[in-house]
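A single protein chain has been omitted from the complex, and every remaining protein chain is retained in its original position.
Let's look at subunit A:
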């Protein structure tokens, strides 16, 4: 509480300089410490690359980015959001990997009428009853990606599945997402303690005993590596094929190695999407950050920077014109790395989802490859609940 008042006092002191509006201030909340810091780093790298591509200016004004670490904890994320809104008086807040962190931080941004652009988290509440004119997403609603995977499983003729996921906002959305499209039987459903539980032996034993034909999981970050290790060690790879959402990506792949071969995933962005801006993004990323490869987290952060830029350019740098900025952002008038998309009434993209597979590329390194388009122009299933029209 004390720090709150201090923040308030500091905000009063510095508000005059912030009011001048000679720079565009962007707050960036992501995870920069702990095991999932690699994800936050990838988002920051891509965001910085987007600023490079924009000449580090938006409508001729210099851009200042304040990076804040949410430590993957909802309470910390909320504090950092408050700090950005109240003391830094930022024009935009971007970032948020984790749905539970975003849900905790949402009210602060919306109440202060600060634009918040989620570059990853897409909890169902955000798409539905909690939708706001000040909130946009350059990612997806959580259910969309697993729902696409459910469609693919139908195509493959999968008859039954056992679902495993982490027990937090996104985990529940993900499993609900598969169930919304999968036509076969859901034999069982297990939630694990998040993020502390790393041993999935009990859940794998249950999956095997359930007699289901296949397994679906959602484990982002290092948990995805651990799950694939244990799944392979249990000898399930030959018996119960695995279907995933957000479990295999360019960050986890170097650790998953051959365990990830032949494990399909669904995604709205894959590194080999053939549009010009994406080719440039991937090439420049690998040039600027040698040894690293961009992920969908990064691609979404890049798009968030472009979306912010489109709004700033539309109002000629006058960020007090919130209605005009909102109207501009609703047009999604920028070159997205995934190709063109439209926003739904709830500011969530209406977009295509692709089937990705793990292959060895020309360098002999494991990489992700687009195999097919699973669904085109997919809109999330909560947009009806959003009061915005």
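Note that in this section a residue touches a chain if its C-beta (ideal position, glycine included) is under 8 Å from a C-beta of that chain, and two chains touch if they have at least 3 such contacts; residues count from 1.
Rule of thumb we're sticking to: contacts and distances are computed from a predicted model.
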Statement: Should one name the undisplayed chain from "tRNA-splicing ligase RtcB", "Branched-chain amino acid ABC transporter permease", "Probable rieske iron-sulfur family protein" or "Cytochrome bo(3) ubiquinol oxidase subunit 3" using UniProt, the answer is "Branched-chain amino acid ABC transporter permease"
Query: Per the definition of touch given earlier, which of A:113, A:154, A:205 or A:320 contacts the omitted chain?
result: A:205
- line: Touch assignment to the omitted chain, from A:112, A:160, A:180 or A:197, lands on A:197
- prompt: Considering the whole complex, which of A:147, A:222 or A:245 touches the chain not shown?
  reply: A:222
Field: Sole residue of A:113, A:154, A:167 or A:320 that reaches the chain not shown, by the stated touch rule
entry: A:167
- line: Of the candidates A:24, A:38 or A:85, the residue in contact with the absent chain is A:38
Message: If I consider the whole complex, including the chain that's not displayed, which of A:232, A:332 or A:386 touches that chain?
response: A:232
Field: In subunit A, positions touching the absent partner
entry: 34-35, 37-38, 41, 167, 172, 189-193, 196-199, 201-203, 205-206, 208-209, 222, 225-226, 229-230, 232-235, 251, 254-257
